[in-house]
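All protein chains but one are shown in place.
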C-alpha cells in the first residue's frame, strides 16, 4: 500500500462512513448569553493575526490531504476558499512529496491558489527525526509555508499493521527544528495533547500547539474501516477498541493553554460556536477539516459558503457574549458541564473559574 | 418579506413543527412534597397583584402575536380568556402597528376584549432606540397598556439574514424610557437573561424582568424551519447551531432574582407546577405562550380551559407544599438537580439553599 | 361514581396499564457485596417482630383493596398467603365499610383467613377527622386489627375532580387517635413523607411511618387513565403533570428514619433486594402492593409463590452482606448513587455515611 493510495482511502471513508464518536465534548460547554450585548454586530472585529498575517477570524482549515494526483483539486478548492474568506490553511502530510517529487504540485498548488494567507506545512514527527531539521526547510519551500506542523499521530500509527511507532527522539527532533526560519506547530491528529506533553513541547521551544483532540474524526475509526475492507480483522478490532482514546478537545485546550502554549483548538470543532467556545477556554484560534471535505470535492464556492457559515456563527457568538473583539471573547464566561467538567476537575482544573468573567485571559 | 407575513409564518411553524429543545430544565426541579399540608385546598389564596391589578394566580399569557389581520382573532381569544380567568396578557411586538396604522386593531382589540386585566405592550429594544422614549407612550395608548415589554431578541435577529443586530445604545434607550407613565419590562425571547444583564437593567431603572429563558420555544429553531422552507441553507444552519443557545429558564430566574429584580419566569413553563417551581426559585410570576396558541386558534373557551388546568395544577402544587398563599410558596423547599444544578453551581449559586425552608423569600 | 366502583377501576387499571414511572430510585442503591459472608445461609434469621407478632421476614403486603364485593376474593387470597408465609398485611381503605355495612365482609374476611398475622386497617386522614378518634376503634374491631394506617393521599385526591382536599386538622385528628388501643401508622400513598412531616407526626404521637414514596404505582397516573376513559381531559392532564410528584422512597426512608420514626419502606419495592436496601437505609420493614395484585386474582398459592421469591431474595441479600439477622443488615454498607444521592445531599444528608459499616444502626 503506497502512502498516496492510503490518502485516497482516507478521503473516501471520511466522505462515506460515520467517522466521529458518539460524544460531542463541545456540547458540554455553554457560553453565557448576554441579552444586552451593548455593541452592534457590524462593529465586531473578528479578525486576528496568525503567523504575521491577518485572518478574517481565528480559524484555519486543518491539514487534510495531498500526495496523490487526485487530491490536488481538493487542496486547490480549499485554498481558493481560504484565500477568499481570509483564513489559514494547513496541508496534509507532505511525506509523499519528499518520496516522490511528482506529487509536489498537489501541495504547492495550495500556495499558488492562496498567495496571501498563512499556509501550514505538515510532516510527521517520525519523518522529521529521520530527515533531520533540514527537511523542515524543504517542506516550507515547497509551499512557501508560514509554519510547519509536526504531527504526532502515534495512535493512528499504532492501529495500523505496519505503523511507525518509533517515538523515541521525537521531542529532540522537534527541539532541533524549533529555531529555524519557519516556526513549528506541534499537532495531534485526534487524541489530544495533555498538559504533560505541552510542557515538554514548550521546553523544546515549540510555542504553538494544535491540540487535535478527541471528539472529531477518529483516525482509529477510519483505520478500522480500512482494515475491515481488506479483511484484516485484527487491525479492525484494534481500531475499534481505540476509537475513543484520547484527551477531549476542550480538556486539551485548557491543559495546553494553562501550560503557556498558544493553542489551536481542533478535533470536533463543528461550528463557529465551537470556535468561540475554544477561545473562551483559552485557545488562540480553532481549526477543522472534516466539515470542509465534502464541499471541497464539489468546488471552492461550496467551501467558501461553509467557511462563511462558520464565520457568521462565530461573529454571532461574539455578539451574544458582548465581545467586541477576539480579546474580549477570551474572558467571556463559559459554563463547563458533564463529563468534560468531570475530567477537568479530576485533572486539577476548577471549571468554575471559567463560568464568570475573568479579568485576564490567561 | 413583510413583518406581518413573518408573523403568520411564525404561528404556522409553532403550530406544526417541533420547536422546543430536547431538554426540559424544569424537570431538574422537584418541590418537596408535604404529605400533611395542614390547610384546606379551598382556603388557598392563589391570587397576587401585578401592575396594580389583581390576578387569579401569578400568571400571564406571554406576548405572541399581532400585526397581521389574521392574528386579531388569536389575540381576541387569548384576551377574552385572560379576562375570564383573571390573568395578565402580553401582546406580540407592536412594531407592525407603528409602521402600518391599519393593523393597530389587531392589538387594540385585546384591551377591548379584556378591560380589567393587566395588558403588556411590546416593542423591540432596537425599535425603542430608534423611536425614542415617546414611542412607549404611543404603544401604551394603543392598547391602554399597564406596562410595555421591551424585548431583547438579538439571538433571533442574528440567525435571520437581515436581522437587526444593533445592540449598542439599547440599554440607554431603556434607561430613557424607565421613568415614563407605564413601567418597562425587559424581556428576552428564549435565550434568558444572565445576572450580568439583570444588574445592568436594574441600574438602568428597570424593575421587572421577564427572563424568556432557554427550554421552551426556540426562535432559532423556528427561523431554521423558515430558512429551510425558502431554501436558505446558510440561515437554516445558523438556526440549527444556535437552537439551544442561552441561559436555561430556572437558572435565569435565580440569577435575576438574586440581582434584586422582580422576575417573570418564562421559557418552557408548561404546567402550573412549573409556575410553582418558578416562584419557589424566586420569581414573582410566570408566563407561557406556546401552550395557548393552538387553543387560541379554536376559541376563547379552549384557552379558558387550558388556563384553568394551569391554575388547578398551580393550586395543587401550593396545596402539596403547604403554601397558603403565594408568599408561602416563595420559601417552599425545592430540590435542584442534574444539569440545572451543575450550571447554578458553576455560576456561583448554592443549589442546596433552595432545598430547605428559607426564612425569607429573598 | 361510588367509592366501591372506583375501587374496581383502580384494580383493573393497575392490572392492565403501565402505572409506574420511568425512574427506579432503588436502582440508585447498591449493597456492598461480601464475597466471604462468614455465615451459612441456612443459619440466617430473617424474622422480626411487628406489632407484637412474629414475621418470617420484615415485610407486609401493603393495603390494596376492599369495599366492593368483587374485591373480597383478592383480599382473601392475599390474607391466606400472608398467613402461610408469615408476613403482615394491610387492607385498602375501610371507608366503604363505614358507609355500607354490607361490604364489611370484604375486609373482615382478611382476619378470618389470617388469624395469626399482624393486620393493618386503613382509613383516610380526612375520614378520621370527620369521624373522630372513635372511628379507629370501629375499624380495628371490624378486622381485629393490630394497627390502623391513616393514609395521607392528598395528591391523589387533588388530581380527582371531586377529591377531598381538606388537610386542615388532619394532624390534630391523628394526634387525638394516637393513644388508643391500636397504634396508628401514618401512611402516604405514593408521594412520600418528608422529614418535615415526619417530625410533625412524631410530635403528634405517631411512631410508625409507612413512607409510600415515589417510585412505585403512581396514583396520579392511575387517575389520569381513569379520567381519559371518562373523557375528562382536564383531570387527565392533571394526573399526567403530577405523575412523578413526590419524595422518592429511599429518600423518604432516610428522612423519616433520621427524624426518629419506625419506618415502613414502600413505593417501588419490587424485590427482596429492595426490602434489604430499605433496611440498610434505616427502615424497620418494607411493603409492596402492585406485585401481588395479579397473583391475587389467580389464587393464594400464586401469592405465596411471589412472597417466597421476595423472601428468598431478601435472605440472599442478607447472606451476601454477611447479615446474620435483620439487626446486622441495618448497619450493612450501602452505596447511594445518581439522582437519589443528589437529592439526599441537597436535603442535607451525607450519602457517604451509608457506604461504610455503621457501628449503630441509627
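Letters A, B and C mark the chains in the order given here, with residues in each chain numbered from 1 onward.
Heads up, the rule we're going with is that a residue touches a chain if its C-beta (ideal position, glycine included) is under 8 Å from a C-beta of that chain, and two chains touch if they have at least 3 such contacts.
Small disclaimer: the values here were computed from a predicted structure and weren't measured.
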Subject >> Omitted chain - touching chains that are shown >> reply: A, C
**OP:** Among A:92, A:124 or A:192, single out the residue that touches the unshown chain.
**Re:** A:192
Original post:
Which one, C:273, C:303, C:329 or C:343, makes contact with the chain that was left out?
Top reply: C:273
Original post:
With respect to the chain omitted from the figure, which of A:155, A:224 or A:320 is a touching residue?
Top reply: A:155
**OP:** Have a look at C:15, C:116, C:233 or C:337 and name the one touching the chain we're not showing.
**Re:** C:337
Original post:
Tell me, which residues in chain A touch the chain that this view leaves out?
Top reply: 125, 152, 154-155, 158-159, 165-168, 170-171, 186, 188, 191-194, 196-197, 200-201, 214, 234, 237-238, 241-242, 245-247, 339, 342-343, 345-348
**OP:** Mind listing the chain C residues that contact the chain we can't see here?
**Re:** 30-43, 271-273, 305, 308-309, 312-313, 316, 319-320, 333, 335-338, 341, 351-352, 354-357
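Assume only the chains that are shown with their structure count from here on.
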**OP:** With over half of the numbers shared counting as same, classify the chain B/chain C interface as same or different.
**Re:** different
Subject >> Centroid distance [mean C-alpha coordinates] between chain C and chain B, Å >> reply: 42
Original post:
For chain A and chain C, what's the span in angstrom between their mean Cα positions?
Top reply: 59
Original post:
Which chain A residues sit where two or more other chains touch them?
Top reply: none
